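Of the protein chains in this complex, one is absent; all others appear in place.
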């Protein structure tokens, strides 16, 4: 048993920034004047969150909020999402969805070149790739984002 | 491959007397004035027969008939049954049911001493013991007999 | 005892040794297994996949975060993907895993038909159907007051298309029809039939239990709405099967059974069902069986469905002609297009007696009504003897059958 290696791998998953976002999620709370909203459910572990977006006339995401409960990974990912997509165009925000899901489900991280967006803070999620059963947690909020951008009220699951 | 041995075993099952009874079943036909009747169904191979009994005031089986269709074993067994139980008391007839079913399902043939009835003609069925999947065919008519003696109209299966 | 050498199917011939059960003696004779229409033998690859799974990877699926649960889920869902590709479904959400064809048909009867049928409506089937494609419709008709109507078959065992088409109308809500008859081997002309049904807006369920093991299936090309089949007939485990259905229809249907896995959220006031295909998969599934079924798909693809079809077609023709050449044999089922199955009678010997005599010589055939009593009634028979072929059979098997029939003739001479 090589405890050191393991602890490192687990620490890769549960980085300080993840734990921090999980404990103090940014932009937590309902946006009453949301123009787009969607629910994300992960039936596996009971993660459940609702994402609220305010999109302005220029198709820019001006504000993002979420509420719900879930594991550290899903909460942190949602929190990071809110920071990432605020101020992006709808198009770029949706591109983020694709980039993140690809990045987490594929072995390499080829994607991020496809756009200008600053995805650096999402590196915090990279540890998830070693935990395939947790990828769904990390992508849940992003699926909700995608669903919200497609229609005004819908439900996304990661099954 | 020892064809001789096999042919013998098959000949044990399909003895001349069995083939004869199967081709020319005795007492074949409906008894309109039956006092007891029951149907026997073997869903496995589609054997289906109805047994008719006339039981008189002294509780003697005075007449037996059957109709239906089935494999050689079930037809021959029904035909042999009609010859065996005619003129027996209801009690002895039902004892025959038990004797025959025991005799065919058990390795040895211990039973027949339990009563006075002449069961010698039923030796023709002994070959069936080597064919467990065919025992149901041989006992079908006997189950119908048992059912008929218990109630006036009922259905027996060998499942 | 074999009179000829295997003269065809040499490409596929080596497959036989993949099936351990075929390599045994029965009653002192090499087993000649001609009962694959009832249930097929499994290649070692399938048997081993199931055992390997149980030895290494078993846990419950979908609900666990630990390694074994993840492995089990990947294997189980991987099998679904294989099945999806195998029948060319457009989407894995359309692959509902069931315990077999029977459950699949009942699911459609109860979830698709029952909520919408009412007195005056009709369900249409044919006189060729297996009980599994009759009784579920009888039950739902009784429950709803709808009527079951039946298209005749002719003396060769072909569906009377004129009659079938005449019965089609706007009143008919569903047509349930077999792909291949398990009793007579008839291959139904599905393309024509489905096209005709479409014109009347009739939904079509194809009972593919005897189709999938023998030919390439493309559900999208067929154009039906539901396609049902069983794992154990396609060299996979018992207790597995598939209902393929068009996503739009499945989406509208209420769940069939309630339980774990088929819900997103349960409260006592309000239960939210899971998405497809899970909505129809209540409770812990037959995980090991489905994984074995996935391996059976791999196996079939490695042999090649077209090779299997060609091999069996040639072999069926040989079987039919060899049987017909036996004095006293009468073929039951002489449709224009037949697959894998040949029913017959020998003189007035009851099929059951024939079965025993053949078994005594190592030849396993099925005898009786083959769960198709209406077909038997149509032909005025209590049952038939039926030889059915799988990819592993060869002309030697047919020769053994024919030789064994000779003995039956002698005994009943």
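Order of writing sets the labels: A, B and C. Residues in every chain begin at 1.
As a working rule, a contact is a pair of C-beta atoms (placed from the backbone, for glycine too) under 8 Å apart; a residue touches a chain by one contact, two chains touch by 3 or more.
Here the structure is a predicted model, which is why all the values come from computation and not from measurement.
Enquirer: Thinking of the complex as a whole, which visible chains are touched by the chain that is not shown?
Expert: A, B, C
Enquirer: Among C:56, C:347 or C:410, choose the residue that contacts the chain missing from this document, as touch is defined above.
Expert: C:56
Enquirer: Can you work out which residue in C:128, C:150 or C:253 touches the chain that's missing from view?
Expert: C:150
Enquirer: What residue numbers in chain B mark contact with the hidden partner chain?
Expert: For chain B, the residues touching the absent chain are 41, 43-45, 132-134, 157, 159.
Enquirer: Tell me, which residues in chain C touch the chain that this view leaves out?
Expert: Spelled out for chain C, the touching residues are 20-21, 24, 26-27, 31, 33, 35, 38-39, 41-42, 44, 46-48, 50-51, 54-60, 63-69, 99-103, 105-106, 109, 130-132, 134-139, 148, 150, 230, 232, 237-240, 254-255, 257-263, 265-268, 271, 282-289, 352, 355-356, 358-359, 363-368, 370-371, 373-374, 377.
Enquirer: When the complex is taken as a whole, what residues of chain A touch the one chain not shown?
Expert: Contact residues on chain A toward the absent chain are 1-2, 5-7, 9-11, 13-14, 19, 44-48, 69-73, 131, 133-134, 137.
Just so it is clear, only the chains that are shown with their structure count from here on.
Enquirer: When you draw the chains as points and link the ones that touch, which shape shows up: line, ring, star, complete, or other?
Expert: Per interface graph, the chains form a line.
Enquirer: Let me have the rounded angstrom distance from the C-alpha centre of chain A over to the C-alpha centre of chain C, please.
Expert: That pair's centroid distance is 45 Å.
Enquirer: With centres defined as the mean C-alpha position, give me the chain A-chain B separation in Å.
Expert: Measuring from centre to centre gives 76 Å for this pair.
Enquirer: Averaged over CA atoms, how far is the centre of chain B from the centre of chain C? Could you give it in whole Å?
Expert: 37
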